[in-house]
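The structure is given below, and queries will be raised subsequently.
Note that one protein chain is taken out, while the other chains of the complex remain in position.
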Amino acid sequence: MVADPSVSRRDALRAAAIGGTALLLGVNLRSASIAAISGGASATFAPDAFIRITSDGRATLIMPQTEMGQGIYTALSMLIAEELDLPLDEVTLEEAPANDKLYGNPIFKVQATGGSTSVRGYWLPLRTVGASARAMLVSAAARRWRVDPSTCRTEAGEVIHDASGRRSSYGPLAAAAMRETPPSAPQLKRLEDFRLIGRSHRRLDTRPKTDGSLRYGIDAMPEGVRFASLACAPVLGGRVERVDDSQARALPGVRQIIVLNDIVAVVADTSWGAMRALAAIDIKWRDGEFGSLSTETLREALIEAGRADGNVAVDTGASSKLSGEGVISEFYDLPLLAHAPMEPMNCTVHVTAERCEVWVGTQVMTMTQRAAAEEAGLPPEKVVVHNHLIGGGFGRRLEVDGVRKAVRIARHVDGPVKVVWSREEDIARAPYRSLYGSWMRARLEDGRPVAWGHKVAGPTVVGRWLPPAFDGKVDNDAVDGAAETPYDLPASYVTWVRHEPKGIATAFWRGVGPNMNVFATESFVDRVAHEAGRSPLDLRRSMIGKHLRARAVLDMAAEKAGWNDPLPHRQGRGISLQFAFGTYLCTIAEVAVDEDGAVKVLRMTTAVDCGTPVNPDGIVSQIQGGIIFGLSAALHGRITISNGRTEQSNFHDYRVLRMNETPRIEVHVIRNAEPPGGIGEPGTVSVQAAVANAIYAATGVHLTRMPIDQSLLAKGARA
Amino acid sequence: MFEISINGNRRQAQVDGDTPLLWVLRDVLGLTGTKFGCGIAQCGACTVHVDGSPVRSCRLPVSAVGARSITTIEGIGASPIGAKVQKAWLDLEVIQCGYCQSGQIMSAVALLEGNSNPDDEAIDAAMSGNICRCGTYVRIREGIKRAANGG
Partner (left out) sequence: MIGRYRNWLLLGGAALILAAVVAWRLLFLPDALDFAGGTRVPLADYGRSGIAGVPEELAKAEPLARGKYLAEAADCAACHTAKGGRPFSGGRPFKLPFGTIYTPNITPDRETGIGAWTDAEFLRAVHKGIGRNGQRLYPAFPYASYTMLTDADVIAIRRYLGSLAAVRQANLPNTFAFPFNQRWLMAIWGAFFNSDRRFEPVRERSVQWNRGAYLVEAAGHCGECHTPRTLMQAMDTRRKFAGGQAEGWNAYNISGDRLSGIGQWTDAELTEYLAKGHATGRGVASGPMAEAVELSTSRLTHSDITAMVAYLRTIPPVRTKASPAMAGPAPAAASAGPSGNVPGKRIFEGACASCHAWSGRGAITSDQQLTGNRAVNDGSASNVAMMILHGTGGTPERPGAYMPSFAAAYSDTEIADVANYVTARFGAKPSRITASDVKRMREE
């Protein structure tokens, strides 16, 4: 979500510099909540908000970021354990409680997980935390043994004094270490001394996911819980007009029917009982002003908005060169998309006059707490949020709309109530990835762009979600991947038109801003190549100057994909190269298009340079998953609106990729010593242009919209 | 009142006979390892074994279970193939968010019970009804092959 990776890196450094000792180590900030989680046990070494070692040797690490499959528990633990020399296989991990001060993401400053920022943000802070704790343990041991701390070393959870042969595991040192003063500038390991970082480590969160024992938010079962299903107004801003629930009341197991302004909910003995009763209620909605909204009108409004010049993100003297003879141009656009994580939206709430307890899986702990407090009419400190591991976030759980609705319902229920969204409700009444449009222009000279124009139109999600991060002029996320490309462009002109679509709520979606910008940029590069009669690979090579890391991923992907190997008729390869989230990545897609226009993606080859790899196999896994997520969008993804209502409802009409559509995916990680870049989003971002360009190569049809419209690709069809 | 056999135990549930087994497991018996994903047999998250066959429990009314025995993700590790699949899943780091994986494992075990050495085509045929939004398909395929070859 933070557009300029150099900014984010700066931020991370700053967080380490100021927060690294004062804020994050937080010795002087050892707050009530930390005392509470450490149980007040005197024999606990809890030097900061992230580490607890008890005298019996048990180590607990507090996870400030939410695990939603991206492997962050493992990567963050590795950062601490590397510097602390803690054996990772026995640690216990614990979800951090709501507390922005202690657990605010170093980049966002609030407790949020998203934007591929976790490892980037915590790279230095958590290592500092580990190193500092280690120093305190060493001091405590040295003091006990009356030796110079510099003559002690640590290994696998022990302090060792080689000269005397003395050694102590951390547990017995816990109490003493607590009395040590944290070092002001703890020494971090040199890269070559890493024992954990850079080697694939088994994931710490997955074992209970193999036997059903892991409890997600949807599995929360507080004593006496009842189950609710809800129907929200199908049109944004709609209201309940009237309700006939006579049939529903008669159904077995129905406890309560709750009618709010814009929600009808049924509470029953089982979720099914609630869903069935809800379906039996005849609800008449009053649609309000968006009752006639449609995808077409939304798209027209976007295009209309695109007539404006927009706010300038980059201007290196290109604007005057981008009209008239010799300029090629193209318009690219993306549809609305739902997140559709496998775990449907859900939230369990127990509201009483004095307090509110919430069980949920959220990417935003403190926002969840505040939202629940607002809806419950309580101060935030009266709200306890039990965060859970998440069954898929992708940006959906950066939003607290579901928490608000659940609390509103729970206020009418005596005792805890678990509100579970049906898949239909989850898909049809959600905030969506917005539609975006990109207007591309280029002036070519000698087969090379000499002036480059990119105007992108779309909403600012950042502006709503994290207002301080938006300066009111240019949303860095919205121009991420456009403002800075991997290329040296002699002159460029990049602008952003803020366009908030009316009648739909918009949200972050895996890949965020770069999804549009990389799709447009990389598709247009192929268009330019076509125009200039050059190979897409050669043109890109010639356009790369100072971004040497981009050249390396491009060359590696081309080599591994066998770029020059001949392909049969109606098969093609396409490149997408990007620099976003601090990571360089290149994907080459190989596709076959049959005579009817059906596209089969055969192979995806990715080379990625995300700086120092923390858990290399985790990187591969994230890229594989990200590519599959992107393929779902490219091949099938589309939310359409008619009469203000979403036309899709479940996986039968909101298709996502299945195993038998999954191509061969190869991921090659380039290692270097640069600070880590993000890895959750980049894979997804690279897919659309790579596939579209491969189709371009296979058929000569240049697709400018997603998802792929097969009717344009049938033999003889004209785009 | 329905009495059903789950993971070798007799369990009773006082529910309407139309209630899908999924919700009896989750909401009444507290066996939350079986997941709700779509409710219309399109995602596979709710897969259980009914007399050894993979069945989408979200569309199976509890009244239709009868005397057949149910195995859920909580019980699958007791079978040798189940344990092998779980191990392969961990060894190959198949899992991301994990929400779909109960269903994936149940489908994979059922496949291997009937075909000890499935090729890609057989894997596609058995597994394409299970959606993974995190995109773990590549590793699921490897995991099945690993489990088939002795883990």
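Chains here go by letter, A and B, matching the order in which they are written, and residues are numbered from 1 within each.
Quick note on the criterion: a contact is a pair of C-beta atoms (placed from the backbone, for glycine too) under 8 Å apart; a residue touches a chain by one contact, two chains touch by 3 or more.
None of these values were measured; they are calculated from a predicted model.
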Partner chains on view for the chain not depicted: A, B
Which residue of A:180, A:375 or A:424 touches the chain not shown here: A:424
Who touches the missing chain here, A:652, A:671 or A:715? A:652
Could you please point out the chain A residues that touch the chain left off the display? 272, 275-276, 278-280, 422, 424, 596-598, 636, 647-648, 650, 652-655, 658-661, 710-711
Which parts of chain B are in contact with the chain that was left out? 18, 39-42, 44, 53-56, 59-61, 64, 121-122, 124-126, 128-129
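Criterion: only the chains that are shown with their structure count from here on.
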Cα centroid separation between chain A and chain B, in whole Å? 28
Inside the complex, what are the residues of chain B that reach chain A? 15-16, 18-20, 22-24, 26-28, 30-40, 42-43, 45, 72-74, 76-77, 86, 89-90, 93, 95-102, 105, 123-124, 127-141
Taking the complex as given, what residues does chain A use to touch chain B? 68-71, 202-203, 205-207, 209-216, 218-219, 221, 227, 252-253, 269-273, 275-276, 340-344, 389-394, 420, 422-423, 617-618, 621, 624-629, 650-652, 656-660, 662, 665
